[in-house]
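For reference, the structure is listed below as structure tokens.
All protein chains of the complex are present and in place, except for one that has been dropped.
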Amino acid sequence: MSFFQVTDIIAIFPHLILVSGALIILILQISLPRYRTESAFIISIIAVTISTLISIFGLSSEALVSIFGQGASGLTYSGFLIGFDKLSKISAFSGHTIWNAYSGLYVFGILSCLLLTLLFTPKILKDINLNLSEAYQMILYTGAGLLFFVTANNLIMIFIGLELASLPLFVLAAWDRKNKSANEAGMKYFLLGVFSVAFLLLGSALLYGASGSMNLLDINGLIEGTGISTDMKRLYSAGLILVLVGIGFKVALFPFHGWVADVYEGSLTIVTAFMAGLVKIASVSVFYKLMILLGKPMGEPIMLTIIILSVLSMFYGNFTALVQTNIKRMFAFSSISHAGYMAALFVIPNTSRTGYLIHAEASGSLFFYAWGYALGSILVFGVIAYLENITKKNNDRVQITFEDLKGLSKRNPISAFLLSMGSLSFAGIPPLVGFYGKFYLLRVLFKENEIFLALMVTINSLIGVYYYARVVFNCYWDFEDEKSEEKSFAFKSVSAWISGISLGILILIIGIFSDFIVERAMFASLNFR
Amino acid sequence: MSEALLITAIWLPFIGFLFNGLFSLKKEPISQKAVILFGVGSVLLSFIIFVILTISENAIIMSKTGLGAHFFTWIDVGHLKSDFAYKLDGLSVFMAWIVTGIGMLIHIYSTGYMEEEKPHFARFFAYLNLFIFAMLHLVLGDSLPLLFLGWEGVGLCSYLLIGFDYDKDFAAEAGKKAFITNRIGDAGFLIGMFLLFQHTGTLNYDIMNKFFSENSLDTSLLNLIAICLFIGAMGKSAQFPLYVWLPDAMAGPTPVSALIHAATMVTAGVFMIARLAPVFLGAPEASTFIAFVGGFTALLSALIALTQTDIKKVLAYSTVSQLGYMFMAMGVGAYGAGLFHLMTHAFFKALLFLGSGAVIIALHHEQDMRRMGGLYKHIKLVAILFWIAAIAISGIPGLSGFFSKDMILEMAFTYKYGGSILFLMGFLTAILTSFYIFRLIFLTFHTSGDAVKKMKEAIHHHHDEHGHGHGHHETLHPLRWNILGPLVILGVLSVFGGYVGLPHVITHQTPGIVQYFDKVLAVPPTELSKSWHNHIDGGLAYSLMFGSILVAFIGLLFAWFRYEKQNNIPSEDSKKRSFFVNLSFNKFFVDEIYEIFLLKPIKKLAVFSYKVIDDKIIDAFVDALGKNTLKIGSVFRKMQTGITAHYAFYIAAGTLLLTVIIYGGIK
Partner (left out) sequence: MIISEIPMSYVLILTLLIFSIGIVGVLTRKNIIVIFMSVELMLNSVNLLFVGYARMWKNLEGEMAVFFVMAVAAAEAAVGLALVISIFRTFHTVDITKIREMKG
């Protein structure tokens, strides 16, 4: 009996590629005397691209055999475009990590976002004047951590994945170390992060105590089978709530939202894109998975709590975003409200009246919404990062306010266009992806007769339009005559151009293919186990 | 193969539109030859393809479902499925011939008529091509949404072409009037369409016909749907009370009036009724209503046409009047007769319009008949063709108009509900028609006046007043083959077009054209459709026929007496006119009545809504809402203290609260 099985490696193949990318950077950095730090970017791009391609197209059994030898025969690694219909599942590390269609879906979501974010980084990180290699290692570890997070099938794996993603992010948040607010952001993120993780751990321990296992599928089997004994039920409920608090913190739900605005504002904006895009899509997935697998014994009360969290998040995020002047803070609060919209779908696993299919439909809509939101955030924060880069004074970052946006369409038309597009997508204006996200979300809510939540989502979308439209308005209309500023280009790096343009195109056209994507996501979600 | 040909034929004009449209954007006008090649060539080719298809695929086209061609999927939402799919059956092939055939003739004519409009030449042909494209969608689409797309498309082209001289205020106004009036009708049409979808579950003709052959809807519901759809037809086909835009639409270039506002677009309503025969034939009350609206429109506009002095206005009211005839026919269920009249009318009215265009262009854009006269000497061919068209429209036997009009009157006479009243209206209109059309001919081509002299005087006058002119127009503008050719072809058609529908009393069998439509239309056996075969024979039929011949000659004689014999040229001074002439001359003040009773109250309501409801109530409410929302925001943001411990407190407190909720709920 060998220590590792081939299945273990295959199940975490993309994760391993990211980690090995980081290790290669580390080794090259210390072993090559004339190593140029810029090559770290190339290596990480290669690693992320390979794993993204794998997550899209999968690996056929022939390919797996040629890589891993005969041990891998009979296995396939299904990608988003190919092979999801096989509903395959690879259980690894004695069930600690499970790759199935549902987690594969989010592996694809995370990796695609990671690639697009990574393309934005070069110029920004270079200007910070710190060791680039380490920054890219942090980024790759974050990505790998998130992948472990979504493929976890064990409470302790969830914890480890989360920490593996968070610890490098704490560092990255404070990467701009001469900047006061970056330090403050890193500090706040770190303290609140470990604080909330303690809750998650306590919850895990209680769940373990109530069920005797930390394996999600085992617990699920226990629930479906004999059920949780009545004397353990309270313990179980408290445990699940505490776990959900820990993950709700990462999703940025009210009242675990405290960090969001300050950290988003203070961090290097490109890191904010990581937090808003990647971390959210990953934690939303795990939240939903926990609701599906473990939520059943909690019945009505958990539904009530979810509704409270969701509605409060929407209102708090939106109302507070209304009065912001700093554009990053505005998007931070809007991120809280989007967390609220997504949380509305978390009630479905427990209320399902129309049977099993609705889980898949809700989950498919959730993926589409989260992915669309992540793409929008990456675009918006990426553009803001470069705007900051252009306007910086005394080699120090300055925050972009609504005042600064005035006349942007004249000075920097591409930035103005992309920023407005991201904003309008968040606001849910057709034909951008945000509109379709809301459409599918509301469709599920209506199908499940969750009229109250649907109404709340609609009202809040209306409120949201005000501040999103303000971005567009400031960019395009509300300014005095040109302040004789010379024109500047949006991005100063080729890769940022690639990312910016492709994000713009994606946000514009994904809506057209929304049916296809949601269908794939639904199909994937038929297989949680 | 034939599917591909059909799609090609429909999309060819679109290529012409793209070419001409793109090049019309250029500052330097491109060569007229290129424009003609694409603009006229595409329509010509399209016509040829339809001819080929009709010959080669005759059996399929004449079958119930016709030749279908699926281009691409357009809408697929829930139960609503609508594609860009076409259906070439007996009815649509008939329309396609008229649209592309007459369209082609008018395209050719336009190359002569628009010759001098160098900077706008390409734009004009772009619009015309787009019109043909939209019209083909209207008649060839296999579902109502596609018909509606074409319906709106031709409306757009009509608007663009009426306002072709957009720098002239009256043209721009007329375009707007046409567009807005049509919107009123479209609202009705849409409601009808929605109702139809709601109750039949489909908008596709074939499926709908199948539905109606197997099920039947409540008659009152069908009446409602039919009325709603007819409101749409009222707008597009200029029926009372929505006809007011058509006379004003004469602001567009004359070929446009001939193509869009006489031969094709305005007949869309008639086509639509024939297309939705199962709906309209199942709605007897609505049909009677349609017949009476048609009859009334025919009479009213014929009365107005009596005294108009603008040559195109006379023809415009005449068009409205003839459309009224068609709706009368459709209303009494005589679809064959209505469509027959549609065809003959397309021939002779296009001829009249193009002929008037030739007169106008010969006189260097003079449209007032009071400044014409004696033109027979100068442009004999045009005058002869005009006479042919006039004889055709007035119903003198032997030419096309006689057969179709007579058939309509005959069918109206046998109609059960108020048939005699309808017949009387049609009969009176026939007298008036004959009078106004010969009045037009005498005033233009005969009488002692001399148009050429008048033209010179007018120009000199103009010259003296302003000290400059657009060059001296001492002689008539020459008319070349591209203007005269289409006229001759239309003249031939006007003469012989009627022989497809020889009346029953002569041949003792159902008229050929009626047989044709009987075969190709989807007709459920209802009371109305049974009446198709009612024919009157013997003495009554002959007396009806002779009656209408008689009135045609009475109109002719009266016009001759008044304008040729007495040389009574209409006065420009309103005081010299009698009360009734004034009433007719001012179009029964319909526009003014609309202004006072509709537009003014609506404007007042709009001002009220704006100043009071919007400003004082809605705005104030929204402002308050906005301000208070911002206030809530400022309160919420106070939670964001910046102190980490506070944030940690929110987490801890929130967790505690949630746990309490859960513990309260768990049993």
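A and B are the chain letters, set down in written order, and residue numbers restart from 1 in every chain.
Keep this in mind: a contact is a pair of C-beta atoms (placed from the backbone, for glycine too) under 8 Å apart; a residue touches a chain by one contact, two chains touch by 3 or more.
Only a predicted model underlies this, so the values are computations on that prediction, with no experimental measurement involved.
Touch with the chain omitted from the figure is made, among A:S204, A:S461 or A:S493, by A:S204. Listed residues A:G69, A:G212, A:G227 or A:P430: the one in touch with the omitted chain is A:G212. Between the chain not shown and the residues A:R36, A:R177 or A:K392, the one that touches is A:R177. Contact between chain A and the absent chain runs through residues 155-156, 159-160, 163, 167, 170-171, 174, 177-181, 183-188, 190-191, 194-195, 198, 201-202, 204-206, 208-209, 212-215, 261-262, 265-266.
On the side of chain B, touch with the chain left out of the figure occurs at residues 637-638, 640-645, 648-649, 652.
We adopt the following convention: only the chains that are shown with their structure count from here on.
Centroids built from CA atoms put chain B at 57 Å from chain A. Interface residues of chain B, counted against chain A in their complex, comprise 626, 629-630, 632-634, 636-637, 640, 642, 644, 646-648, 650-651, 653-655, 658-659, 661-666. Residues 187-188, 191-192, 195-196, 199, 233-234, 237-238, 241-242, 245, 249, 254-259, 261-262, 298-302, 304-305, 308-309, 316, 319-324, 463, 466 of chain A are the ones touching chain B in the complex.
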